[in-house]
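Data first, discussion second: the structure below is written as C-alpha coordinates.
Removed from the display is one protein chain of the complex; every other protein chain stays in position.
Showing subunit A:
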(Lines give C-alpha, C1' and ligand atoms only; values in the text may rest on other atoms or scores of the structure.)
Protein backbone atom coordinates (compact mmCIF):
# COMPACT_ATOMS: atom_id res chain seq x y z
CA UNK A 1 0.00 0.00 0.00
CA UNK A 2 2.76 2.44 0.95
CA UNK A 3 4.55 1.91 -2.33
CA UNK A 4 1.29 2.53 -4.14
CA UNK A 5 0.68 5.78 -2.32
CA UNK A 6 4.24 6.94 -2.94
CA UNK A 7 3.85 6.12 -6.59
CA UNK A 8 0.61 8.03 -6.79
CA UNK A 9 2.15 10.99 -4.98
CA UNK A 10 5.19 11.13 -7.21
CA UNK A 11 2.90 10.77 -10.18
CA UNK A 12 0.95 13.80 -9.03
CA UNK A 13 4.14 15.81 -8.63
CA UNK A 14 5.37 14.79 -12.05
CA UNK A 15 2.08 15.69 -13.65
CA UNK A 16 2.05 19.09 -12.04
CA UNK A 17 5.65 19.70 -13.03
CA UNK A 18 5.02 18.50 -16.54
CA UNK A 19 2.13 20.89 -16.93
CA UNK A 20 4.25 23.80 -15.79
CA UNK A 21 7.17 23.02 -18.04
CA UNK A 22 4.76 22.68 -20.94
CA UNK A 23 5.53 19.18 -22.04
CA UNK A 24 2.81 18.07 -24.33
CA UNK A 25 1.78 15.47 -26.80
CA UNK A 26 2.26 11.80 -27.33
CA UNK A 27 5.14 10.31 -29.22
CA UNK A 28 4.35 9.96 -32.86
CA UNK A 29 3.87 6.47 -34.14
CA UNK A 30 4.69 5.52 -37.64
CA UNK A 31 3.00 2.43 -38.86
CA UNK A 32 5.26 0.69 -41.28
CA UNK A 33 3.55 -1.99 -43.27
CA UNK A 34 5.43 -5.18 -42.59
CA UNK A 35 5.81 -8.28 -44.66
CA UNK A 36 2.98 -10.69 -44.24
CA UNK A 37 3.97 -12.74 -41.28
CA UNK A 38 1.23 -15.32 -41.65
CA UNK A 39 3.04 -18.58 -41.34
CA UNK A 40 1.98 -20.98 -44.04
CA UNK A 41 3.74 -24.15 -44.95
CA UNK A 42 2.62 -26.70 -47.43
CA UNK A 43 1.36 -29.70 -45.56
CA UNK A 44 1.05 -32.93 -47.54
CA UNK A 45 -2.62 -33.31 -46.60
CA UNK A 46 -3.52 -29.67 -46.76
CA UNK A 47 -6.22 -28.24 -48.90
CA UNK A 48 -5.42 -24.86 -50.41
CA UNK A 49 -7.53 -22.27 -48.70
CA UNK A 50 -9.64 -19.97 -50.77
CA UNK A 51 -8.75 -16.45 -49.79
CA UNK A 52 -10.76 -13.35 -49.16
CA UNK A 53 -10.53 -12.42 -52.83
CA UNK A 54 -13.30 -14.77 -53.76
CA UNK A 55 -15.48 -13.49 -50.93
CA UNK A 56 -16.46 -17.03 -50.11
CA UNK A 57 -13.77 -17.80 -47.62
CA UNK A 58 -16.29 -19.51 -45.44
CA UNK A 59 -16.51 -22.45 -47.81
CA UNK A 60 -13.83 -24.77 -48.97
CA UNK A 61 -14.12 -26.70 -52.18
CA UNK A 62 -13.16 -30.08 -50.91
CA UNK A 63 -13.70 -33.47 -52.33
CA UNK A 64 -15.39 -35.19 -49.46
CA UNK A 65 -15.65 -38.89 -49.96
CA UNK A 66 -19.06 -40.27 -49.40
CA UNK A 67 -18.39 -42.32 -46.30
CA UNK A 68 -20.86 -43.76 -43.89
CA UNK A 69 -20.15 -43.19 -40.24
CA UNK A 70 -19.35 -46.86 -39.80
CA UNK A 71 -16.60 -46.72 -42.39
CA UNK A 72 -15.12 -43.77 -40.65
CA UNK A 73 -14.81 -45.73 -37.42
CA UNK A 74 -11.32 -46.89 -36.75
CA UNK A 75 -10.64 -50.61 -36.72
CA UNK A 76 -7.67 -52.39 -35.31
CA UNK A 77 -5.35 -50.62 -32.95
CA UNK A 78 -6.85 -47.38 -31.68
CA UNK A 79 -5.20 -44.16 -30.66
CA UNK A 80 -6.00 -44.13 -26.91
CA UNK A 81 -6.47 -40.34 -26.91
CA UNK A 82 -8.92 -40.28 -29.78
CA UNK A 83 -12.65 -40.34 -29.25
CA UNK A 84 -13.53 -43.94 -30.21
CA UNK A 85 -11.43 -45.44 -27.42
CA UNK A 86 -12.39 -42.67 -25.02
CA UNK A 87 -16.12 -43.16 -25.55
CA UNK A 88 -15.86 -46.92 -25.15
CA UNK A 89 -13.82 -46.45 -21.97
CA UNK A 90 -16.46 -44.15 -20.52
CA UNK A 91 -18.95 -46.97 -20.95
CA UNK A 92 -16.66 -49.13 -18.83
CA UNK A 93 -16.74 -46.43 -16.14
CA UNK A 94 -20.55 -46.54 -16.10
CA UNK A 95 -20.50 -50.33 -15.90
CA UNK A 96 -18.02 -50.32 -13.00
CA UNK A 97 -20.13 -47.82 -11.09
CA UNK A 98 -23.28 -49.87 -11.49
CA UNK A 99 -21.47 -52.92 -10.17
CA UNK A 100 -19.19 -51.47 -7.51
CA UNK A 101 -20.40 -47.94 -6.87
CA UNK A 102 -21.69 -46.89 -3.45
CA UNK A 103 -22.01 -43.75 -1.33
CA UNK A 104 -18.32 -44.13 -0.58
CA UNK A 105 -16.98 -45.61 -3.78
CA UNK A 106 -17.15 -43.77 -7.08
CA UNK A 107 -15.14 -44.61 -10.16
CA UNK A 108 -13.90 -42.24 -12.81
CA UNK A 109 -12.12 -42.91 -16.06
CA UNK A 110 -8.63 -41.54 -15.70
CA UNK A 111 -6.77 -42.72 -18.77
CA UNK A 112 -6.93 -45.02 -21.72
CA UNK A 113 -3.62 -46.79 -22.23
CA UNK A 114 -4.47 -48.80 -25.31
CA UNK A 115 -7.42 -49.95 -27.34
CA UNK A 116 -8.43 -52.18 -30.15
CA UNK A 117 -11.67 -52.37 -32.13
CA UNK A 118 -13.04 -55.00 -34.43
CA UNK A 119 -16.30 -55.76 -36.14
CA UNK A 120 -17.96 -58.90 -34.89
CA UNK A 121 -20.11 -60.34 -37.61
CA UNK A 122 -23.86 -60.21 -36.92
CA UNK A 123 -23.15 -58.85 -33.47
CA UNK A 124 -21.72 -55.41 -33.52
CA UNK A 125 -18.43 -53.81 -32.73
CA UNK A 126 -16.15 -54.96 -29.98
CA UNK A 127 -13.59 -52.80 -28.19
CA UNK A 128 -10.76 -54.15 -26.07
CA UNK A 129 -9.29 -51.62 -23.71
CA UNK A 130 -6.57 -51.17 -21.14
CA UNK A 131 -7.55 -48.30 -18.91
CA UNK A 132 -6.78 -46.67 -15.60
CA UNK A 133 -9.67 -45.96 -13.32
CA UNK A 134 -9.64 -43.62 -10.35
CA UNK A 135 -11.62 -44.16 -7.18
CA UNK A 136 -12.70 -40.57 -6.73
CA UNK A 137 -13.36 -40.47 -2.99
CA UNK A 138 -10.26 -42.25 -1.75
CA UNK A 139 -8.22 -41.00 -4.70
CA UNK A 140 -6.66 -44.34 -5.59
CA UNK A 141 -5.93 -45.48 -9.12
CA UNK A 142 -5.90 -48.88 -10.66
CA UNK A 143 -5.66 -50.57 -13.99
CA UNK A 144 -8.45 -52.49 -15.65
CA UNK A 145 -8.82 -54.61 -18.75
CA UNK A 146 -12.21 -54.37 -20.36
CA UNK A 147 -14.25 -55.39 -23.36
CA UNK A 148 -17.19 -53.41 -24.68
CA UNK A 149 -19.56 -54.73 -27.30
CA UNK A 150 -21.78 -52.17 -29.00
CA UNK A 151 -24.57 -54.21 -30.56
CA UNK A 152 -25.70 -53.61 -34.09
CA UNK A 153 -28.96 -54.53 -35.62
CA UNK A 154 -32.60 -54.32 -34.78
CA UNK A 155 -33.79 -52.65 -31.61
CA UNK A 156 -32.08 -50.53 -29.03
CA UNK A 157 -29.74 -52.75 -27.13
CA UNK A 158 -27.32 -51.54 -24.53
CA UNK A 159 -23.61 -52.19 -24.77
CA UNK A 160 -22.29 -55.27 -23.05
CA UNK A 161 -19.28 -54.86 -20.85
CA UNK A 162 -16.80 -57.19 -19.23
CA UNK A 163 -14.14 -55.79 -16.99
CA UNK A 164 -11.55 -57.00 -14.56
CA UNK A 165 -9.73 -54.60 -12.33
CA UNK A 166 -6.76 -55.46 -10.21
CA UNK A 167 -8.06 -54.63 -6.79
CA UNK A 168 -11.33 -52.78 -7.00
CA UNK A 169 -13.01 -54.32 -3.99
CA UNK A 170 -10.09 -54.26 -1.64
CA UNK A 171 -10.88 -50.88 -0.11
CA UNK A 172 -13.07 -51.47 2.90
CA UNK A 173 -15.91 -48.99 3.24
CA UNK A 174 -18.14 -51.21 5.34
CA UNK A 175 -18.08 -49.14 8.54
CA UNK A 176 -18.97 -45.91 6.76
CA UNK A 177 -21.64 -47.57 4.68
CA UNK A 178 -23.25 -49.24 7.68
CA UNK A 179 -23.33 -45.95 9.54
CA UNK A 180 -24.96 -44.18 6.61
CA UNK A 181 -27.45 -46.99 6.08
CA UNK A 182 -28.43 -46.84 9.72
CA UNK A 183 -28.84 -43.05 9.46
CA UNK A 184 -31.10 -43.38 6.42
CA UNK A 185 -33.21 -46.06 8.05
CA UNK A 186 -33.71 -44.45 11.40
CA UNK A 187 -33.92 -40.73 10.75
CA UNK A 188 -37.17 -39.12 11.82
CA UNK A 189 -37.90 -37.26 8.62
CA UNK A 190 -37.14 -38.55 5.17
CA UNK A 191 -34.18 -36.85 3.51
CA UNK A 192 -34.52 -34.62 0.54
CA UNK A 193 -32.17 -32.35 -1.41
CA UNK A 194 -32.11 -30.21 -4.54
CA UNK A 195 -29.43 -29.08 -6.96
CA UNK A 196 -26.44 -31.24 -6.19
CA UNK A 197 -24.12 -29.59 -7.02
CA UNK A 198 -25.58 -26.07 -7.05
CA UNK A 199 -24.81 -23.44 -9.68
CA UNK A 200 -21.45 -22.74 -8.08
CA UNK A 201 -20.40 -26.40 -8.09
CA UNK A 202 -21.00 -26.64 -4.36
CA UNK A 203 -22.34 -29.64 -2.45
CA UNK A 204 -22.88 -29.60 1.32
CA UNK A 205 -20.65 -32.29 2.87
CA UNK A 206 -23.72 -34.00 4.39
CA UNK A 207 -25.26 -34.27 0.95
CA UNK A 208 -22.27 -35.82 -0.77
CA UNK A 209 -23.34 -39.44 -0.13
CA UNK A 210 -26.70 -38.65 -1.77
CA UNK A 211 -24.83 -37.17 -4.72
CA UNK A 212 -22.68 -40.30 -4.97
CA UNK A 213 -25.72 -42.57 -4.79
CA UNK A 214 -27.36 -40.60 -7.58
CA UNK A 215 -24.28 -40.92 -9.76
CA UNK A 216 -24.30 -44.68 -9.23
CA UNK A 217 -28.00 -44.91 -10.06
CA UNK A 218 -27.50 -42.64 -13.10
CA UNK A 219 -24.69 -44.90 -14.27
CA UNK A 220 -27.27 -47.61 -14.95
CA UNK A 221 -29.09 -45.23 -17.28
CA UNK A 222 -25.90 -43.98 -18.86
CA UNK A 223 -24.73 -47.53 -19.45
CA UNK A 224 -28.04 -48.44 -21.08
CA UNK A 225 -28.12 -45.38 -23.27
CA UNK A 226 -24.50 -45.39 -24.43
CA UNK A 227 -23.49 -45.95 -28.03
CA UNK A 228 -20.33 -45.28 -30.02
CA UNK A 229 -21.77 -41.83 -30.69
CA UNK A 230 -22.36 -40.71 -27.12
CA UNK A 231 -20.36 -39.65 -24.07
CA UNK A 232 -22.41 -39.37 -20.89
CA UNK A 233 -21.74 -37.73 -17.54
CA UNK A 234 -24.17 -36.87 -14.79
CA UNK A 235 -24.34 -33.10 -14.62
CA UNK A 236 -26.60 -32.52 -11.64
CA UNK A 237 -29.16 -34.00 -9.30
CA UNK A 238 -32.14 -31.69 -9.67
CA UNK A 239 -34.01 -33.36 -6.87
CA UNK A 240 -33.66 -36.40 -4.63
CA UNK A 241 -36.21 -37.57 -2.09
CA UNK A 242 -36.04 -40.47 0.29
CA UNK A 243 -39.06 -42.75 0.31
CA UNK A 244 -40.10 -45.23 2.94
CA UNK A 245 -37.68 -48.09 3.50
CA UNK A 246 -38.84 -51.35 1.93
CA UNK A 247 -37.50 -54.82 2.66
CA UNK A 248 -34.54 -53.33 4.45
CA UNK A 249 -33.60 -51.32 1.37
CA UNK A 250 -33.53 -47.56 1.65
CA UNK A 251 -35.42 -46.12 -1.27
CA UNK A 252 -35.01 -42.93 -3.26
CA UNK A 253 -36.77 -41.07 -6.00
CA UNK A 254 -34.56 -38.73 -7.98
CA UNK A 255 -34.57 -36.41 -10.97
CA UNK A 256 -31.15 -36.19 -12.62
CA UNK A 257 -29.70 -34.16 -15.47
CA UNK A 258 -27.36 -36.09 -17.73
CA UNK A 259 -24.95 -34.30 -20.03
CA UNK A 260 -24.45 -35.97 -23.38
CA UNK A 261 -21.25 -34.49 -24.73
CA UNK A 262 -21.54 -35.28 -28.45
CA UNK A 263 -24.93 -33.64 -28.91
CA UNK A 264 -24.26 -31.26 -26.00
CA UNK A 265 -27.77 -31.96 -24.77
CA UNK A 266 -28.97 -32.09 -21.18
CA UNK A 267 -31.28 -35.06 -20.78
CA UNK A 268 -33.65 -35.39 -17.84
CA UNK A 269 -34.30 -38.74 -16.20
CA UNK A 270 -36.43 -39.82 -13.29
CA UNK A 271 -35.10 -42.77 -11.30
CA UNK A 272 -36.44 -44.94 -8.54
CA UNK A 273 -33.70 -46.87 -6.77
CA UNK A 274 -32.85 -48.73 -3.61
CA UNK A 275 -29.64 -49.18 -1.66
CA UNK A 276 -28.23 -51.24 1.14
CA UNK A 277 -24.64 -52.19 1.89
CA UNK A 278 -25.10 -55.87 1.03
CA UNK A 279 -27.25 -55.30 -2.10
CA UNK A 280 -25.68 -52.12 -3.45
CA UNK A 281 -27.66 -49.77 -5.66
CA UNK A 282 -30.57 -51.27 -7.59
CA UNK A 283 -32.51 -49.18 -10.07
CA UNK A 284 -36.19 -50.16 -10.00
CA UNK A 285 -37.56 -47.74 -12.55
CA UNK A 286 -36.05 -45.30 -15.01
CA UNK A 287 -37.94 -42.85 -17.17
CA UNK A 288 -36.68 -40.20 -19.54
CA UNK A 289 -38.45 -36.89 -19.05
CA UNK A 290 -39.21 -34.74 -22.06
CA UNK A 291 -37.54 -31.39 -21.66
CA UNK A 292 -39.99 -28.58 -21.95
CA UNK A 293 -38.65 -26.10 -24.50
CA UNK A 294 -41.60 -23.83 -24.01
CA UNK A 295 -40.52 -23.39 -20.42
CA UNK A 296 -37.38 -21.53 -21.43
CA UNK A 297 -39.00 -18.16 -21.87
CA UNK A 298 -36.82 -15.25 -20.86
CA UNK A 299 -37.31 -14.14 -17.27
CA UNK A 300 -38.59 -10.61 -16.76
CA UNK A 301 -35.50 -8.61 -17.46
CA UNK A 302 -35.34 -4.84 -17.40
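By our rule, contacts are C-beta pairs under 8 Å (C-beta built on N, C-alpha and C of every residue); 3 or more make two chains touch, one makes a residue touch a chain; residues count from 1.
Throughout what follows, contacts and distances are computed from a predicted model.
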Legend entry - Complex member absent from the view - protein name from UniProt, among "Monocyte differentiation antigen CD14", "Carboxypeptidase O-like", "Prolactin receptor" or "Vacuolar protein sorting-associated protein 26C": "Carboxypeptidase O-like"
Inset, instruction - With the full complex in mind, choose from A:98, A:158, A:214 or A:236 the residue touching the hidden chain. - result: A:236
Inset, instruction - With the missing chain put back, which residues of subunit A would touch it? List them for me. - result: 4-5, 8, 11-12, 15-16, 19, 27-34, 36-43, 45-47, 49, 51-52, 57-60, 62, 64-65, 72, 79, 81-83, 86, 90, 108-109, 111, 136, 194-195, 197-202, 233, 235-236, 257, 259, 261-266, 293-299, 301
